[in-house]
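What follows is subunit A.
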Amino acid sequence: MTAMQKVVSEIRSFHLFLRILIVLVTAGLFAAIARFAFGLGATTNLNDVYPWGLWISFDVVTSVPLAAGAFVLGAIVHCFNIKKLEPLVRPAIVTGFLGYSLVCLGLLLDLGQPHRGWHVFAYPNLHSPMFEVALCVMSYTTVALLEFLAPVFEKFGFHLPLRFLRTLELPLIVLGAAIATLHQSTIGTFFLIAVDKLHNLWYNPILPLLFWISAVFTGMCIIIIEAVMVHRYLDQPDETDLLATLTRIIPWFLGIYLVLKIFALFYLSERPLFDRPVLTTLFAIEMIAGIIIPFIMFLHKRIRTDGVLQLRAAGLVVMFGLVLNRFNVSMFGMIQENQQIYYPSVIESIVTIGIIAAHILFFAVIARYFPIFEHHSEDANNAIEDGFHSTHEQVVPEKI
Partner candidate 1 sequence: MTNHWIDLKNSDCIMAIGCNPAENHPISFKWIEAAVDRGAKLISVDPRYTRTASKANIYASIRPGTDIAFLGGLINYALTKDLIHKEYVRDYTNASFIVNEGFNFKEGMFDHWDDREKAYDVKAWTYSADDSGKALRDGTLKHPRCVFQLLKKHYSRYDVDTVVKVTGTNKFDYLRVAETFCGTGQPGKVGTILYAMGITQSTHGVQNVRAVAMLQMLLGNMGIAGGGVNALRGESNVQGSTDYGLLFHTLPGYLPSPEYKDETLETAIARYFPKTKESKSTNWWQNGGKYMVSLLKAWWGENATAENDFCYNYLPRRNGNHSYLQIIKKMIEGKLEGLVCMGMNPAVGGPDSLRAREGLGNLKWLVTADLWETETSIFWKRPGANPKDIRTEVFMLPAAASMEKEGSISNSGRWTQWRYTAVEPLGNAKSDLWILDQFHHHIKNLYKKESGIFPDPIVKLAWNYGTGHEPDVHKVAKEINGYFTRDTEIVDKDKTLEFKKGDQVPSFVQLQDDGSTVSGCWIYSGSYTSKGNMMARRDPNDLPNGLGMYPGWAWSWPVNRRILYNRASVDKTGKPFDPKRPVIAWNASEKKWEGDVPDGGAPPVEDEKGVYPFIMVPEGVGRLFALTMKDGPFPEHYEPIESPMKNPLSKVQSNPCAEVGTNVTCDLNRFPCIGTTYRMTEHWQAGAMTRSLPWLVELVPDMFVEISQALANEKDIRNGDRVTVVTERGSIEGFALVTFRMQPFVVNGVSIEQVGMPWHFGYAGLATGDSANVLTSGAQSPSSSIPEFKAFLCNIFKGGKGA
Partner candidate 2 sequence: MSTERDLSNQRTFLIDLTKCTGCRACQVACKQWNQMEAEKTSFFEGEGYQNPATLSEYTLTTIQFKDYFHEGKNEFSFYKAMCMHCNDPACVSVCPVSAFIKTPEGPVIYDTKRCIGCRFCMIACPFGIPRYQWSKALPLVVKCNGCYSRVKEGLKPACAKACPTAIEYGGRQEMIDEAKRRLAVNPGRYMNRIYGLEEAGGTSVLYLSAVPFDDIGFRNVTRRPLPSRTWAALRFVPTAFITMGGSLAFISWLTHRKEKIRREKEMKEVERASQKGDRS
């Protein structure tokens, strides 16, 4: 059997859902090729009125906080040393890593001169939020990569680099968390320049802080969703009670967010606030469905400890609290009165769908081939225990 055939038969063995994903990803791939072949003008609905569209709004502004689970959980587990959550760390790291790689891809897609990406480091401009984010995203992706390498090395049983990585683990986590804090908030800083453009409902000087906080609780919600999903679809153990610990932390952040938001609205924002019905509605949905309701839900022990309800609450937060918020800030809230409306072109949409599909697909595939759900403390010897068709005999490292 040739390698090719191997791959094919392997893919045949995939769950139908995965195979659909593969199709979507390939579609996205072709769309992306088209974009480079014919240019942004021809393939997107972007124009001088809407220089930024779906790709920035979703692939960057939204994806980054969605990938925040990694640093949040990393910090919780390793820094606050809440060990029992550890089983969730690796999946989170993987999503983080995937998320960020795809963000980089999204950015490149959106640049008019992608081949000049390196200019950002050649001619840095410290005053540019874009520079800061670019820098962070790059370095964080590297960090995420290093973290991600752990399961990879395990799979192939590269022990020395593995140990080396292990010693690095904590510093990396800390570094990652710090960097993440910066760019998660700086994406908010992007829009501080859009005075007179971004509507007062969203424009306020603490936008960056709000972005960071929302990234944090979104990160945790993502983990919840992820855990529940893999439990259901990749038949991994049910982590509901583990998650309950998270759900106890989330409302705190939601609460702080709510307070700050209201404070900003009444003390830091320009007027008028509620002059545009559509925006007011969007804002209302974002706040009520995305923050207040989940906040209340998470306050109830019953919900906190019930898998399904956890999922619902978390889902709300992600869907409305975050996604809608990021779109409101980066798109809807920027639309001026009686200005033509932007909607993404087919190619833009296909690319974005492809990216989402890729995210899920790769996660599933990685989950399938790499040890990201084995639970064991850092000092466990995985060389033998690894369930996968593993390496030849090894020297067992003596216990500490």
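Picked so that all candidates are chains of the complex that A comes from, given by their letters.
Some points to look at:
By definition in this document, a contact is a pair of C-beta atoms (placed from the backbone, for glycine too) under 8 Å apart; a residue touches a chain by one contact, two chains touch by 3 or more; residues count from 1.
Treat the numbers as computed from the prediction; the structure is a model and nothing was measured.
Within this complex, subunit A touches only one of the listed candidates (1 or 2), namely 2.
The touching residues of subunit A, counted against candidate 2 in their complex, run 36-41, 46-48, 51-52, 75, 78-81, 110-114, 116-117, 119-120, 122-132, 134, 170, 173-175, 177-179, 181-182, 185-186, 188-190, 192-197, 205, 207-208, 334.
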